Each structure stands twice: as structure tokens, then as C-alpha cells.
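In this view, the complex is presented without one of its protein chains, the others remaining in place.
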Amino acid sequence: MNHLSTDTFVSFVEAYANRLVEMRDVLNNLDNRIGDGDHGTNMARGFSAAVDKLKSTPPPDVAVGCQLVAMTLLGSVGGASGPLYSTVFMKLMAEWKGLTEVNRVQLQQGLQAALDGLIARGKASVGDKTMVDLWTPVVRRLAETESVWDGADLMAVVKEAVLGTKDMIAKKGRAAYLGARSQGTCDPGSLSSALFFEELFAAVLPKGAERIQWHTLAL
Amino acid sequence: MNHLSTDTFVSFVEAYANRLVEMRDVLNNLDNRIGDGDHGTNMARGFSAAVDKLKSTPPPDVAVGCQLVAMTLLGSVGGASGPLYSTVFMKLMAEWKGLTEVNRVQLQQGLQAALDGLIARGKASVGDKTMVDLWTPVVRRLAETESVWDGADLMAVVKEAVLGTKDMIAKKGRAAYLGARSQGTCDPGSLSSALFFEELFAAVLPKGAERIQWHTLAL
Amino acid sequence: MKKILNDVSQYVDDMLEGLVTAHPHLKRIPGTQVIVRTEKGDKVALVSGGGSGHEPAHAGFVGQGMLDGAVAGEVFTSPTPDQVLEAIRAVDSGKGVLLVIKNYTGDVMNFEMAAELARAEGIEVEQVIVNDDVAVEGSTYTVGRRGIAGTVFVHKIAGAAAESGQSLQEVKRIAQKVIDNVHSMGMALLPCTVPASGQPSFDIGEHEMEIGLGIHGEPGTERIPLTDADSIVSMLLDRIFAHTTAVPGDSVAVLVNGLGATPLSELYIANRSVSRILAEKGYKVLRTLIGEYMTSLEMAGFSISILKLDDELTALLDAPTTAPAW
Partner (left out) sequence: MKKILNDVSQYVDDMLEGLVTAHPHLKRIPGTQVIVRTEKGDKVALVSGGGSGHEPAHAGFVGQGMLDGAVAGEVFTSPTPDQVLEAIRAVDSGKGVLLVIKNYTGDVMNFEMAAELARAEGIEVEQVIVNDDVAVEGSTYTVGRRGIAGTVFVHKIAGAAAESGQSLQEVKRIAQKVIDNVHSMGMALLPCTVPASGQPSFDIGEHEMEIGLGIHGEPGTERIPLTDADSIVSMLLDRIFAHTTAVPGDSVAVLVNGLGATPLSELYIANRSVSRILAEKGYKVLRTLIGEYMTSLEMAGFSISILKLDDELTALLDAPTTAPAW
């Protein structure tokens, strides 16, 4: 993979923010069906603010960039996803302290730390129908395919993980209040996390990564 | 005409009550468009109560029957139509004191007194788009055709009077609050009064009277 | 029609039963639709009422310092004279009764008939007629302006005057002073459904609103395109400014009244516009009421009422009351 430079990090966050704006209604709609209908609005608001922050205060290294994003999300998202995505960037910050370039091993370790942080913060297990169900298989695949990361292969894992949440009965997050009625709709947080990995892979893989056509899938 | 006996009076009120129940939705619908949507409910409630009263306390003469109806309406209709229809029967009671049979002249005088009472109570003039616009031409025609009352002729007056309210701009009653927007809908109180005369004529004219097919008309 | 109810014909009855069990200081005169205080005051008594469907009006304003009795008709139908008479008899302590009537043909006729009957029984009865709605231009040839949400200012202020021991004539004078100085105008986004009819009171498009309507689910004087809160409020206030007795520099009380289905958050958004415009014009807003005071079943929309205040009215407006809806 290409190293994740500070500039690449900033453009990754920007691409992710744009993607969230594009997908806002899809995310809101999923959250409407099994939650309170704001996940797209929350994420788009938070990451747009993060982009503004990164532009007005260009970070000297990747870790400072992560810290700016973490603090901005914490102060602008709210809900369940605010502290969770904020935790992701705080953990990345801690792992990447002082780095202006993040290499393959560091990227993988950072994402593993982020997943551990997510679980520590939200106490969700695999199968609870939360973004942990997206992060767990993707981070595992990154570890398994340590030497060659293949965009198509990773995207397949991402896609399968999102679709895999569809039939789960939620045990954490708002969808849990629906009990068995939470079945039949993919978890919105898993989809927003899928977009996170799509944009990250597109940014760091030499051949890029083809985006998943979510609107063609039955979410 | 046939005399209006006490029995005929009671069956007239009963027929009118049934007609009001039948036409309740039509009356409500007209009142919905230019008032508050309750005229059919109000009239059906009041006259059904009047019928119950007449059945449980059979009146010794027509005047007592009128008094029972007046008092029942007063205590069960409410709204604008309650006091107005109650006034009609109070005036009839006063005109027909002690009568067990009402003849042509007495009927005509009674209805004239009722109309005068309506105007005194509601202070509406002809053209204000109220039931006065129905009563005035019908009572006038009864006076004009003193010697021979013709069912078809009277029904034509009734029909024309109701339809004539359609293009009026209301000056009294709730429809007045709509200003020019009250145009284009017939006055519900004129229609309920039309039903009153239809049933009255059916009861007293030797050949009866053919009912107007209101549902075929653009009210 | 989607409503929480049992038998449609028991709507008012069931509501009144649920109301008196919730508020122990209220009781219902058995066999009637009349709500009075459990403890009768030794003072001038106030009676109001009208059709049901305007909750918390009118029974919610019965309590020390406000009304003594409220008469509930069928939904949107003025109560009958016998019911009003029951209320008058129940509340009179010998010091006289003031009827607060909203200006509708039905209400005026039914209340006036009751007043005549009560006077025949030797009870001193006076009345005032509230006509705060500036949407309808009054004239001697027409039915005049309607009474809408501004009526609650009359209940509160005249009620406080009565509670303080003033005479029937004084209480009437003060009630009339409120009426002369309160002006209202409303708008709606969505109609309501009278339970007995089951049909929405009008059809309206997704981008339209009704302006200048009353509190009976009726359409307004105009239907126009839906616009933003600032523009709606400025439109309503312009009509009120054309009538209000208050001039810039005067003190006023504001009521932003929800019609039933409008969230309180939207009423607050409307109040932001109201307070900005009033401040800009130089009015001093001394008191603001926001919420559902006089509703039209589950209609979506609101009205604004502006009451010109002086020291007398302000003191009475501030007086304590136990009425549950104040």
C-alpha cells in the first residue's frame, strides 16, 4: 500500500465527508426503519465540521489530524455515533503519535486499537447489530492478508459485513428496542463504517478501490 | 290540504328525524366546507331526541307536541341551529295553542310566525346565506297560493331557494367568517329547512309530495 | 380517523370523567356537562364555555383566580341554555355571575337564553362577548369578529378581579377592558377531524397553509403558499398591528397558542419571530405565554394574541390561580 501521509489523511477525511453527504438520506432511511432517523444527518454534520477544522488548522502530522477530527466529532455529532467515531480517531491518534506517514503495519495496528476502543466504549459484541459487526471482520481480514491487501477482496468483506447485519436481532443501540422487528434492515452504523473503509482503502491502496453500489443492494 | 292532526304532527316529526339521519353526512359535509362540520350531527341528534320525547310522552294536542319538540331541541342541539329550530317550534306552539287539528290558514299563519321568530332571534336578512333564505320564499309562496297548494310547485320553490344560497356571500353564521370563500357551497341550514318543508308537505298535502333528490344536485 | 376514544357519542362524557378524576379541585354537576370548583367562592362568579374540542379550554381554566364554571357542549357545538343555566345556578353566591361568551351566533344565542332564564330566577347575570380575531372584519351588517385564543386573557384577568372581591360591575368593566385591548390572528397547516363526522375539516396541499382561521377546524380567510416562520409571523402581526390599541412604547402580553398538533418547539420558533418583531417596533413584551390554551382538536397551526397592558391588567394577569391549564 501507499503510506498514509498527512495530506492523504486530510483528503481521506474530506472524501469520507463527501460520501456521507451523498449517502445521508440512505443512512437516515435505514435509521428511520430501526432507529430514530438521524444517523446520516449526524455523520454528515460531524465530518463536514471535521473537514472545516482540518482546513482552517492544517495539522502538522497525522496524529494531530486525528486529534482534530476526534475533538470536532465529539463536539458536533452527539448521539451514539459521536462518542464512538470520536473514540476511533482518538485511538488512531494515540497509535500514530508524531507520525507524518503511517505505514501498513501502523495502519493495521491503529485500526485494531480503534476497534478495541469501540468495543470498550460501546460494550457491543459481534452479532449485536452494531458497527462492531463491520469493524471486526474487516480488521481481521487486514491482519490475515498482512502481506497483500487486495481492494476487491477487502470490499467483498465490507459488503458482506453490512449485509450480514440485516438479519440480526439488535442487542445494542436503539434498534434493540424493536426486538425481533429489528430484523430485515441493515445497521446504519455498519454502513457508515463501510463508507469509512471504502474511502480509506481508496486513499491508501495503490490501485484504489472500487466503491460499492449500495443503492443497488437491498439494505 | 289535509288537516294536521296531532298524530300527523308526530309522524311528520318522525319522518323529518329519519330524513335528517339519512342526510346527516350531506349536511355535515356542507357545514364542513363553510362552517364547522356539525350541522347534520346536531340536527339528527336533536330531532331523534324529540321523537323519543314524543313517543314517551304522547302529546294531547299539536301545541303540546310543538312545545315538547321545542324544549327537547333547546336542550339537545346547541350551536346556532338549536335555538333557531327551537324558536320555530315555540312560535308554532303559541300559534296553535289548544289545537288538535291545524287547518290551512292556521298552518300558514304558524309558519309565518315561525319565520318572524327566526328573524327576531338570528337577526339575519334575506341574502345573508342562512335558513332565512329558505323560509322566506317558501312561506311567501304558501301565502301567494293560498287556495291551492301544489306539491310540485312548492318543491320547486324549496329547491330553488336552497340552490340560490350557493352563490351568496354569507353575512351571518359561521360561513360569514370565510368572506368571499363562502361562495360556491349551499347553506347547510337552508338544506335542513328544505327537508323540514319536504316532510311537512308530504304529511299534509293530499297527494303527498315527491322528495327532492339532493344527491343528484351540485350543492 | 385515528383517535383515542371509546364510543364517539360518549366523547365529551368520557373526557369530562377523565378530567374531574385528574383534578380533585374540580367536580362535575351530576347529569350535566358542567364543571365547577369543588369549593364555591363567596364572590362574583365567572362562567364560560362553548363547544368541546378546545381543550384545555374551558374546564382547564376553572380554579381559584379564574373561572368558577365551564360548560362543555358537543364537539364544536355551543352548549344548550339549560346546561349554561345549571352552571349559573351552581356558581352564584348571591354576588352575581359574569358570562364570558365568545362571539359565535350559537354561543351568543344559547348563553343569552340562559341568562334570561337565570335572571327570571332572580340571579344577577351580566355578560361580555369576546371578539379578538382580526381575520374577520366586523361591521354592523355582519356577524362581527370571532372570539378565539385571546379569550383566555379575559378568563385570567377578570377571574383575578373577581377573586380579589370586586363587584360584578367592576369585574365586567375589567373583562370588557381586556376585550377592547386584545387582538389575535391564526394560521393552520393541517385540518382536524370532528369525531362524529370522521372526515378531515378540509383538504390542503403539502405546500399550502390557511391564514385567518378560527378554532373550529374551519378553513381560513385565505389559502396561500406555505412559507417560513418569520414570514408567517410577520403576516399575522401586520394584521394585528392594524387593529391593536397598543402603540410602540406600550407594554403588551403575548400569547402564542398552539391549535393542537403543533409541537411546542415550533411555537417557540414562532415566538422568536414574534419577540424580534415586537422589539423592533418598540413594544415592551412584559409577559409571554406559549402553549396550548385554546385548541381546535388536532389541528396543526397556531395563533398570536397581543394584549395591551396597563398596571391594572398586569397585576391581575400575575395574580395566582389554581386553574390546571394556566
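Lettered A, B and C in written order, each chain numbered from 1.
Here, a contact is a pair of C-beta atoms (placed from the backbone, for glycine too) under 8 Å apart; a residue touches a chain by one contact, two chains touch by 3 or more.
Keep in mind that this is a model prediction, so the values were computed, not measured.
K.L.:
Omitted chain: which shown chains does it touch?
P.N.:
Over the full assembly, the chain not pictured touches A, C.
K.L.:
For the chain not shown, which residue from A:Glu14, A:Asp38 or A:Glu198 touches it across the whole complex?
P.N.:
Residue touching the absent chain, from the options given: A:Asp38.
K.L.:
Thinking of the whole complex, not just what is shown, which of C:Gly94, C:Gly165, C:Pro248 or C:Pro263 touches the missing chain?
P.N.:
Once the missing chain is taken into account, the touching residue is C:Pro263.
K.L.:
For chain A, enumerate the residues touching the unshown chain of the complex.
P.N.:
25, 28-29, 32-38, 40-42, 45, 74-84, 121-122, 171-174, 176-179, 181
K.L.:
If the hidden chain were put back, which residues of chain C would touch it?
P.N.:
Contact residues on chain C toward the absent chain are 2-7, 11, 14-19, 21-23, 52-53, 55-56, 60, 189-190, 206, 209, 226, 228-230, 232, 256, 260-275, 285, 288-290, 292, 295, 297-298, 300, 302.
The rule we apply is simple: only the chains that are shown with their structure count from here on.
K.L.:
Using the contact definition from the top, classify how the chains connect: line, ring, star, complete or other.
P.N.:
Contact pattern: none of line, ring, star or complete.
K.L.:
Taking each chain's centre as the mean of its C-alpha atoms, give the chain farthest from chain B.
P.N.:
A
K.L.:
For which chain is the distance between its Cα centroid and the global protein Cα centroid smallest?
P.N.:
When every chain is reduced to its C-alpha mean, the one closest to the whole-protein mean is C.
K.L.:
Just the number, please: Cα centre separation of chain A and chain C in whole Å.
P.N.:
From the centre of chain A to the centre of chain C is 54 Å.
K.L.:
Averaged over CA atoms, how far is the centre of chain A from the centre of chain B? Could you give it in whole Å?
P.N.:
Distance between chain centres, rounded to whole Å: 74 Å.
K.L.:
Find the geometric centre of each of chain B and chain C from their Cα atoms only, then give the gap between the two centres in Å, rounded to an integer.
P.N.:
32
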